[in-house]
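One protein chain omitted, others in place.
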Amino acid sequence: MSQSLTSYLFISAALFSIGLFGVLTRRNLVAMLISLELILNSVSISFMAFNRFVFADKSLGQVFVIFIIALAAAEVSIALSLILWLHRKKGSIDIEKAKDLRG
Amino acid sequence: MMITEIVFAALVIIILTGALLAVGLKNVFYNALALILCLFGVAALFIYLNSEFLAIMEVIVYIGAISIAIIFAIMLSRPMTQKTEPENRGKVIRSAVLSALFFGVLAKVIASTAWPIASEQGDYSIKGIGKMLLSTQALPFEVISLILLIAIIGALVLSSPEDNAS
Partner (left out) sequence: MNDLNLLWIIQLAPLVAFLLIQLLPKNAKRTAPLIAMGAALLAALSSLALFYAHRDGNNMPQQYIYQWLKVSDKSLWPFVTIDHYVLNIGFLVDKLNLLMITVVTVIAFFVHLFSYYYMAEDKSRARYFGFLSFFAFSMTGLVLSTNLLQTFLFWELVGLTSYLLIGFWYEKQSASTAARKAFVINRLADLGFYLGIVVLFILTGTLNFTDLNHEFLRQMLPASTLTIIGILIFMGVMGKSAQFPFHVWLPDAMEGPTPVSALIHSATMVAAGVFLLARAFGLFSSSEITLLFILIIGTLTALVGASLATIQRDIKKILAYSTVSQLGLMVMAIGAGSAAAGMFHLTTHAFFKSLLFLTSGAFIHHFHSNDIWEIGQRGGKRDKVAVAALCLGLFSLCGIFPFAGFFSKDLILEVLREHNLFFYIAAILVSFLTVYYSFRMLFVILFSKEKKDMHAHETALAHPHHSSTGAIELCRVIPLASLAIISVVMGFLGTGWLDSRLLLWLGGEETHVNSELLITTLILIVSGALLAYIFFKNPETAETRLTQSRGPIKTILERKFFIDDVYEFLTKKVGMGIAGAFAWFDRKIAKELMVNGTAYRILDLGKISSKIQDGLLQDYLSWAVGVGILVAFWLVKSNSGIF
């Protein structure tokens, strides 16, 4: 089980779907961010699994995961600054209150 | 062999449970804690995938830095004391259906493809990663550092007080 590619891929797919559900459902901006982190992690698992089972000669997948983690850090810092800024402006971090760009 | 499989199964359960809790619980602080649980599971999974370095990195960076920052934000914006409205039922059903569909498509593709499993095993040591970072992947490496710089500056700008606009 732990040596088959498909199980890792299933985990990845499941994690992605759960994260997707969270992004589409939660009203709280921080909760949305948390779900986004789940998605990023699922992709990391996927990369690692492919590296181990399919492209086994180089450790390119791990390098990519390093990049993903670094990017996630940068993104979270910006995102949290934005959330705090929005909280200052609007008084709440409910995403359904931020609908000024309506058509 | 058996025990690795049992631990693997436990890890899967931890990960999925953490994820579900991270998404489903009402209190956003509990969501962050559930995220940390899930990430621990993911780090352990990395060990299974022959990359101890990355497992440690995951713990240090993701759990140690990112999740803490998230908790900072939760504390600073005090969403716990605010009354949040319940989510719209239609919205929940819509996203549930979409996620389920997505998972279905992915699962079918995963199950039906004949993945070409490689026979050889390469170099997964940290030495190999370092060599790669400084030779073939040098460009992304530099770019990442640039991105981090920009992120720091951006965060500083965004969080500076209003009357100091510059």
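Things to note:
The first chain written gets the first letter, and so on, giving A and B; residue counts start at 1 in each chain.
Definition applied: a contact is a pair of C-beta atoms (placed from the backbone, for glycine too) under 8 Å apart; a residue touches a chain by one contact, two chains touch by 3 or more.
Since we're looking at a predicted model, the values are computed, not measured.
Only one of B:26, B:94 or B:127 touches the chain withheld from this view, namely B:94. The chain not displayed touches chain A at residues 20, 23-25, 95-96, 98-103.
Residues 91, 94-95, 98, 101-102, 105, 108-109, 112-113 are the ones on chain B that touch the missing chain.
Going forward, only the chains that are shown with their structure count from here on.
Contact residues of chain B toward chain A in the complex are 4-5, 8-9, 12, 15-16, 19-20, 22-23, 28, 31-32, 35, 38-39, 42, 45-46, 48-51, 53-54, 57-58, 61-62, 65-66, 69-70, 72-74, 76-77, 79, 82, 84-85, 87, 91-92, 94-96, 98-100, 102-103, 106-107, 110-111, 115-124, 128-129, 132-133, 137, 140, 144, 147-148, 150-152, 154-155, 158-159, 162.
Interface residues of chain A, counted against chain B in their complex, comprise 1-2, 5-11, 13-22, 24-28, 30-31, 33-35, 37-38, 41, 44-45, 48-49, 51-60, 62-63, 65-67, 69-78, 80-85, 87-88, 92-94.
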